[in-house]
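Starting off with a structure, shown below.
As you look at this complex, bear in mind that one protein chain is not there, while each of the others sits in place.
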Amino acid sequence: MTDTALFTVNNIWVLVAASLVFIMHLGFSTLEAGLVRSKNVVNILFKNVMILSIGLVSYYLIGFSLMYPNQSWYGVIGFSQVGLSLPVGASIDYAAGHYTYWTDFIFQAMFAATCCTIVSGAVAERMKLNSFLIISIFFISIGYPLTGMWKWGGGWLDQLGFYDFAGSTLVHSVGGWGALAVVLLLGPRIGKYGRDGINPIPGHNIPLAAVGVLLLWFGWFGFNGGSVLSADPDAVSLVFVNTALAGAAGAIGCYFCSFYLFKSHDLSMVLNGILGGLVGITAGADVMTPFLAVLIGMISGVLIPFSVVFFDRLKIDDPVGAISVHLVCGIWGTLAVGIVGVKAGWEQLALQGIGVVIVGLFTFLFIYLITFLVKKTIGIRVTEEHELEGMDLVEHGSAPSIEGMTSTMEVRVQT
Amino acid sequence: MTDTALFTVNNIWVLVAASLVFIMHLGFSTLEAGLVRSKNVVNILFKNVMILSIGLVSYYLIGFSLMYPNQSWYGVIGFSQVGLSLPVGASIDYAAGHYTYWTDFIFQAMFAATCCTIVSGAVAERMKLNSFLIISIFFISIGYPLTGMWKWGGGWLDQLGFYDFAGSTLVHSVGGWGALAVVLLLGPRIGKYGRDGINPIPGHNIPLAAVGVLLLWFGWFGFNGGSVLSADPDAVSLVFVNTALAGAAGAIGCYFCSFYLFKSHDLSMVLNGILGGLVGITAGADVMTPFLAVLIGMISGVLIPFSVVFFDRLKIDDPVGAISVHLVCGIWGTLAVGIVGVKAGWEQLALQGIGVVIVGLFTFLFIYLITFLVKKTIGIRVTEEHELEGMDLVEHGSAPSIEGMTSTMEVRVQT
Partner (left out) sequence: MTDTALFTVNNIWVLVAASLVFIMHLGFSTLEAGLVRSKNVVNILFKNVMILSIGLVSYYLIGFSLMYPNQSWYGVIGFSQVGLSLPVGASIDYAAGHYTYWTDFIFQAMFAATCCTIVSGAVAERMKLNSFLIISIFFISIGYPLTGMWKWGGGWLDQLGFYDFAGSTLVHSVGGWGALAVVLLLGPRIGKYGRDGINPIPGHNIPLAAVGVLLLWFGWFGFNGGSVLSADPDAVSLVFVNTALAGAAGAIGCYFCSFYLFKSHDLSMVLNGILGGLVGITAGADVMTPFLAVLIGMISGVLIPFSVVFFDRLKIDDPVGAISVHLVCGIWGTLAVGIVGVKAGWEQLALQGIGVVIVGLFTFLFIYLITFLVKKTIGIRVTEEHELEGMDLVEHGSAPSIEGMTSTMEVRVQT
């Protein structure tokens, strides 16, 4: 009898958390839409909406079975089935009284599309829509679940002792490595790196970007809090505290660092500082004290401006700063588990390093290969003319939104 | 003792679900605001905010008592009282250990205003504000609760065996029928249907529309998940999975269909595809396997572009596609319960058809009559001059937002 109530509350919390992770896709969408130019805003929203949709369906079809197979070949690769198997009404008491089979799937499915959403920001304003969607399908269906299985599916990294609570490595740095691979093959936007140095290309709608970051922070309470995989009061509440404090400290660290470097109060930098702090705490949100969460978040925030400048100097054009946020802070957060907190120690640090390197290497090479093949066949970059005109007009038949042209069209229609 | 914990978790989930349904009103508001022209954006937001507010209060005053009367006349009409009766602190253990009296009310109240919000999108950019609000009061207080009682209040449709889990018919097609009735009496916007064919009138802010659809999807986890009326782990988690997959499949179905028909990647079409998928799964979200949810959602998505073209050919002007989404996919989803899934069968299909037809007929005639009376008395359409100028200036004294004019006003103020 008691078990029923506890099972019910555990399960419903993971479902609520899944819906909070869902809202992160809205956060990514508005963040990226705000940070691109108005001529590409429909394009980036189209990408994000389709990735979410394709991601859910392809993770249903094969991703989930690759990531959580019943058995696998030396903990490296395995597969259960196509789709989900249980009939309606047969899933009770699945994971040791914590959640049902369907809950397990939906919580993981909400995570899966995230890795491609990270890529979509980095490749914004110059990549062919269909090529992007094709690469995304491979990433969500094969790349992400495979490395995910190594740890969360009980694979070799898990057996080794690698620790990644909610995915600083398995979700964020994986997305970051994928983004880096595609961006290297894609090249920077026209006009970004000129003879006279780096030309900043400001986003067209900063409020939309701010909305995105606060929605992401909101969703992160589900992302990290749900990763407890039960409603365990101590664990979930500590994770909430650490998630809140790390994001806040990321903003503060980034505020001082970017003011020191650039002498201006740059909102988009501070927004990325929040995200950096959140990515940083994700690997160890359950094994850190609040003080350590502040520390990890603040260092993440300090890393962001340096990282943004670093990638710009290398002429790696990342319109939204996704690589700095998700790759750099993802690596930092994963290593931090070996440096401070309950699990800290040289051995753990070495394990964390091994996980970072191997997962990174595999993901980078896998996405590089897929992207290379797509580039050689249907191409990955829009024409120069289309890039200058903007993708909204060319690929979506839409005039730039929130601007004069739309109104002009309307006036024409009325007369 | 155990019952207390289970009762508590059931009740709190339905409350959380109620707040998710609440956020759907924000979703509708931003979707509709994004899809109208900038000169009418304050007007549509004003409508949506007032409908939500009037809806909650009028459902409190009489709607709830009409929909869930203690006894009724042959299961067709009944009424309990004006307002809510219980004193503070007297509602425990109301519905078989599932939720309190107040929870019952608030979850249902959040649903009630939805039907009018569906109408507000379809009649956008040309309808008088006060006439719209008057019709809305009748719809929320009488029309919606009456047909709702036939099924959810234990009325004749329920006794017959009609099935509508969360309201493909009782909420969505009811809203759609209401919208159709008002639009037929209202006529299309000036300039939409010219001698040279159909002139598309694009929305002024597609990011806002995308925000709206993702918020609606988010809220739908409460709309469908809360309709289990408890936190039952199996039922709620299956409903979550089906809701996610049907929305995703709606996007994919619509993506291919609209690309095939129009040769362009139309974001607003895909957004309506998501909503179509969600409306489609709503009637049977608890009796379908995930595979069937994908199937139902995908067919909903395919229906959307055809339906939009169909209503445009009939010169039924629906600026946001509300009739295609809520009426067409609402009917499809209700019938689908008789075609596939646990309940499928010829007899069930016939029952579903009866429900669709009778509920539709009643709602259409009721709203048509109310609207006709309002049209003959105070009128329902703004003047041609006001329509061209935009309703924001005329009815709200506001210059178009997010545009040049506002800034002009500000500059004028400063000098």
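Every chain is named by a letter (A and B) in the order it is written, and numbering of its residues begins at 1.
The rule we apply is simple: a residue touches a chain if its C-beta (ideal position, glycine included) is under 8 Å from a C-beta of that chain, and two chains touch if they have at least 3 such contacts.
Every value quoted in this text rests on a predicted model; they were computed, and no experiment measured them.
The hidden chain makes contact, of the residues A:18, A:274 or A:336, with A:274.
Contact with the chain not shown here comes from a single listed residue; of B:66, B:208 or B:329, that residue is B:208. The omitted chain makes contact with just one of the residues B:83, B:194, B:345 or B:379: B:83. From the options A:10, A:141, A:227 or A:300, the residue with contact to the unseen chain in the full assembly is A:10. Not every partner is drawn; the one left out touches chain B at residues 1-2, 4-9, 11-12, 15-16, 18-19, 22-23, 25-26, 29-30, 33, 41-42, 45-46, 49-50, 52-57, 60, 83-84, 87-89, 91-92, 99-103, 105-106, 109-110, 129, 205, 208, 211, 395-399, 401-402, 404, 406-407, 409-410, 413-415. By the touch rule set out above, chain A reaches the unshown chain at residues 2, 5-6, 9-10, 13, 16, 20, 37-38, 190-191, 199-207, 210-211, 213-215, 217-218, 221-222, 225, 231-234, 236-238, 240-241, 244-245, 247-252, 255, 264-267, 270-271, 274, 286-291, 294, 341-342, 388, 402-404.
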